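All protein chains but one are shown at their positions in the complex.
Labels A and B are assigned to the chains in the order they are written; within every chain, residues are numbered from 1.
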Amino acid sequence: MQRIGVFVCWCGSNIAGTVDVEAVSEALKREPGVVFSTNYQYMCSQAGQDIIKDAIKEHRLTGIVVCSCSPRMHEATFRKTAAAAGLNPYMVEIANIREQCSWVHKEMPIGTEKAIILGKAAVAKVNLNTPLTPGESPVTKRALVIGGGIAGIQTALDIADAGFEVDIVEKKPTIGGKMAQLDKTFPTLDCAACILTPKMVDVAQHEKIRIFSYSEVSEVKGFVGNFDVTIKKNARYVKEDLCTGCGLCTEKCPMKKCANEFNLGMDTRRAIYIPFAQAVPKVATIDPDNCNMLKNGKCGVCAKVCTAGAIDYTQKDEYIEEKYGAIVVATGFNPISMDKFDEFAYNQSKDVITSLEFERLTNAAGPTAGKLLRPSDGKHPETIVFVQCVGSRCDACAEKGKEYCSKICCMYTAKHAMLTRDKYPDTDVYVFYIDVRTPGKNFDEFYRRAVEEYGVHYIKGMVGKVSPEGDKLIVQASDLLADKQLKIEADLVVLAAAIEPDKSARSLATMLTASMDTNDFFTEAHPKLRPVESPTAGVFLSGACQGPKDIPETVSQAGAAAAKVIGLLAKDKLVGNPCVAHSNEMMCNGCSSCERVCPYGAITYEAKEFRMPDRTTLVRRIAVVNPAVCQGCGCCTVVCPSGAMDLKGFANEQIMAEVDAICK
Amino acid sequence: MQVKEYKPLIVAFCCNWCSYAGADLAGNNRLNYPADVKIIRVPCSCRVNPMFILRAFQRGADGVILCGCHPGDCHYTSGNYYTRRRMALLFSMLDYLGIERERTRVEWVSAAEGAKFAATMNDFAEKVAALGENKRLEDLRCKK
Partner (left out) sequence: MSSNKKNLQEELIRISGVNPRKCMRCGKCSGTCPAYDEMEYHPHQFVYMVETGDIEPLLESESLYKCLICFACVERCPRGVEPAKLVEAVRLAAIRKQGNNRLTANDIPALLDEDMPQQAIVSAFRKYTK
């Protein structure tokens, strides 16, 4: 039997004005388990807290009820008071007789009656409270960053600079991501390579950072502070430690006609290749689909020319197991496929290109060495039409486009248009837009500069149709402001394709039990207040995997994610919330209902041996809640058909007792 | 014999993060609602087991209202969606058993909606009071 103390607070006249505090403490004295009951002017004051402490000691109280303001206000205070007097802090319950009683009711008898009932409910609950101790778990002081674009690079650098080890897993042969493919960056027009490649070198040279390029995450187990991750290192048929990146093999390889994915297939590379000159790690990779030696065992030129002896045709995929305390997802984005947009003739004409292809066409390291030439005939285009919102803000047809705004297209299109007019003032540049969205520092000024100084023709209206005619593209569009249809003879049409999360994100989310929205963007733990954390403890989000983002925003989010990771790794152990779910193994029938509703992936199943009365053993599948991951929502307790699952601190019994006390 | 004035007994389950805070805000703003409403704090609306609601009716409650975060705003990301579906089922079963629809309700009240909390409680209490005492599920053995 509990020995409960009841402390009724007057809160000056806030409570005592409408509630007869004396009557409340008298009434509650007669409740089962209550051995002491008193009232005082300000329970939260030092003197009030001393009354509680003294009573705990004097009356050997095992639980206390404070009838006062909202628990959201002073629950923590009174828990500390109880702990200071040697009582488990979770043996404290608050009856909210201020916000939910004295402040909303005006008459003394009504207020007093309700306060007594609320007090009784709290007493009934405390009678069933058990002392709770928060669980502790150790922290592996290393972080994993999945994705080596600017988001992953920045996160890794920030974590490593704080002194923690970081591994980057990148599925491409080099880190750098989309930013490495860009030419200039808005709104300052810095050259992307000039600001990115030094960071890539920093990553390569950082003693705390390891890069697993051409690799993917294949399995994730464990939980916050203690993840076990299996990394699959794909065979690149080149020994990374021996290859010097001299590039001789990439010049001698006879397989010349392989589409160069770094230039989006606009030129070719060899079967053994280094994606670009500043690649990190600067190691060659053999493309097994195109290599003659790997396909039919004939050739071997690269092995002959390699003075370092780095080529290894027998290399196999390798699986590496590592432990991490935190995981950062930075899987980034891709432009959507233009195959379904027949109206823009993307598949019919080489001169209809996406904006990312345009980036490569204007990049000095691109297929045309930075000269803006038409892909079809290599001529200089005189009229260029840019089309915005291709596939963005398009919710009519889910398999075609995306319902969201891709956010970056307005700005990069303004950049493309401006740079084209700057380099080639004789070109006519049209931009067709639905809205121009430029919220950002110096963004609108940038766009206005494209219009006012560079004379780019911005036309409100969407392009309806592009039809190739001879070597021209007839662009049929509406000019909504002039209320007429336009037909423009263009030489090049550039489509601002919507962006979507990388395809690998969905399977990764499943491995991490991290949640995603319907568009496959990772969901944040709270859209406003926890934007870089996933709801799954220990998993953090960086960059466009969480939603469309430009570079400055990505870098700031990457830094924020790093700060959260550092905050986690700096701890020696994690102290959890003790009000978590737990399963009664004798009652659990292993049905998996709880596992399916848990938003945090806190519930796993294990086979456990039970000794039976007849001395045989029985192996049964039972649910196990990881207290370090469980956040205590209690959803699992309701789905459990056998009633095995319960929530500490808000147990079925306790809430039932409250219901009974109120309904008596 | 003295006729006692009829006062409905209403149990309100409020999630800790939105609705309980909304109820606190109603208090802060001194927005009145009937004292017949007694609030029980739960971590999330999805913590409310249908058993709790049945128990309340069994013990003589005249109405039960469940308040949670707005859809999409759940502190635990998806709890209130489960609540919505579970309660749709439970309430239709209760309806079948003869517990009028007006005696049960699910309402989304955010931490900023003190006024909505008070208005909801006023409205709910009025509707329940109009229905009179709930005798359908009440367990007479529990009567004093």
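The rule is simple: contacts are C-beta pairs under 8 Å (C-beta built on N, C-alpha and C of every residue); 3 or more make two chains touch, one makes a residue touch a chain.
What you see is a predicted model; the values in this text were computed from it and never measured.
In the entire assembly, the chain absent from the figure touches the shown chains A. When the missing chain is restored to the complex, the residue among A:Lys323, A:Arg448, A:His582 or A:Lys664 that touches it is A:Arg448. Interface note for the absent chain: among A:Ala47, A:Ala482, A:Val575 or A:Leu618, the touching residue is A:Ala482. Only one residue in the set A:His206, A:Lys239, A:Arg393 or A:Lys460 touches the chain that does not appear here, and it is A:Lys460. Hidden from this view is one chain, which touches chain A at 448, 451-452, 455, 457, 460, 481-482.
Criterion: only the chains that are shown with their structure count from here on.
Taking the mean of the C-alpha atoms as each chain's centre, chain A and chain B sit 35 Å apart. Those residues of chain B whose C-beta lies close enough to touch chain A in the complex are 9, 11, 16, 20-21, 23-24, 26-28, 30-33, 35, 38-44, 46-52, 55-56, 59-61, 75-79, 82, 86, 118, 144.
Listed in rising order, the residues of chain A touching chain B in the complex are 70-73, 96, 98-101, 103-106, 110-111, 113-114, 117-118, 121, 515, 523, 525-526, 535, 579, 597, 599, 631-635, 637-639, 647, 650, 652, 655-656, 658-660, 662-664.
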